[in-house]
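Input: a single structure, listed below in structure tokens.
Every protein chain but one is kept in place in this view of the complex.
After this line comes subunit A, so read on.
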């Protein structure tokens, strides 16, 4: 999404402000929210919107009073929609194009207003940049973040801006949320387009998207509102993997384990991913698939998530854990009310013409079995013997459907992926694989776990005293940052400054992407924030480094030396070439 676009975007925003007077999201004025009418039409049922059994569209007014207020706040803060430009192109069929809308209880005219605006902008900007249309609209009160997930399938997120409520966003961070939810969706359900082709009515994709995205968004639910990645998360990079640093010896042991896992999977073209706590140790997957599986693993499979049982939400947002108050009881309450109010049903109880929906992101559904393998009934239970069905996922690169088989020993989580096609006898083959793993690899697993646990420095292992940093290796999609607990010590001013710097770098990067393909631009930004903190960004040869120095000396020289020192010690001198 390119520099051309950046210009046209600016133009658009200006136009809107002055001359065209685009009807800025009506919801702002709240007219449709508080006295939201209840739509009652069988048509809604047929196109698969969440509808209760009387055919009444569920809205906040139908829910519990607490949930009603919650959703009210939610809809003010966040709107999230997915629509397909190839559908509903005739008058009167507009609803067809909506695949997902949050909040679902927003009246259709309001939903259509948001989508209409987005579609209009996309169509308009495509004139100038056909390959990469609209990226963002910055309005006075809102930011609209666009992401073309699949050809003609757009995801748009509308977030309210507000200085008071810390609602200061970095667009790229928001877009990476969109990217993430889409890749995860594709990993579990295949592409949206494919599902649309399967059932052109749209009911299938709508119900899948709805449950999936709502489950996903629930992770951002803090208190009774969504907290999306804002400026406080500037020292984080979504869509990257955090690696565990291991010594050579341990690395070799890990590799040897990988080999053993490979041989457990026999001749099938399987893959393995090894996590220690919520850090990646090893992967044989392609980088994109690794990111997806890593995100899923750290969201739902790590020992910490499992040990905290059903109400895991506070852990899921570990980054913000200290910066927000999280009354767990309310969360659980809201969560269930959330489920009810949005008409979620358990996959198992779904019957009739309802779709059997697998909810991989549902909370508290994974547990560690006695044999060390992680089990879940998310994918259903085999009739008769009560054995949970083995989960399956799609690989992005090869588009192969794989069985997912996870094993956990203490802090070590091992995920094996085996092609479904190679398992002719399905579950039986999986249980044989598990047997193989227990017999042939468990000794190695124990050894590796022990070794890694010994070398593991704990939560703050990667803290560097005096620095608050984020290091991103774009080539390998790896990032490392100061521990979240340490980042919270930074003042708001520093974080805001950093947020700004990151936006600038994002802009530079997207410009450079258009300019020349073969190598990245080097760049260096060094600013002094209002509170006298140094905020420094360096990018070179595909790597980025962001550092905040709050207790720095007066001089730029000092700051620059501090960065140099950091680069030499922790980045192999990658940022101190000159």
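The definition used in the following text is that a residue touches a chain if its C-beta (ideal position, glycine included) is under 8 Å from a C-beta of that chain, and two chains touch if they have at least 3 such contacts; residues count from 1.
Keep this in mind: contacts and distances are computed from a predicted model.
Candidate names were "Large ribosomal subunit protein mL40", "Radial spoke head protein 9 homolog", "Ubiquitin-like-conjugating enzyme ATG10" or "Mic1 domain-containing protein", and the UniProt protein name of the unshown chain is "Mic1 domain-containing protein". When the missing chain is restored to the complex, the residue among A:190, A:223, A:287 or A:485 that touches it is A:287. The chain not shown here is touched by just one of A:162, A:263 or A:553, and that residue is A:263. Within the complete assembly, A:249 is the residue of A:93, A:197 or A:249 that touches the hidden chain.
Listed residues A:238, A:476 or A:565: the one in touch with the omitted chain is A:476. Counting the whole complex, the residues of subunit A in touch with the unshown chain are 243, 246, 248-249, 251-256, 258-259, 262-263, 282-287, 290, 440, 475-476, 518-519, 522, 541-542, 572-574, 577-578.
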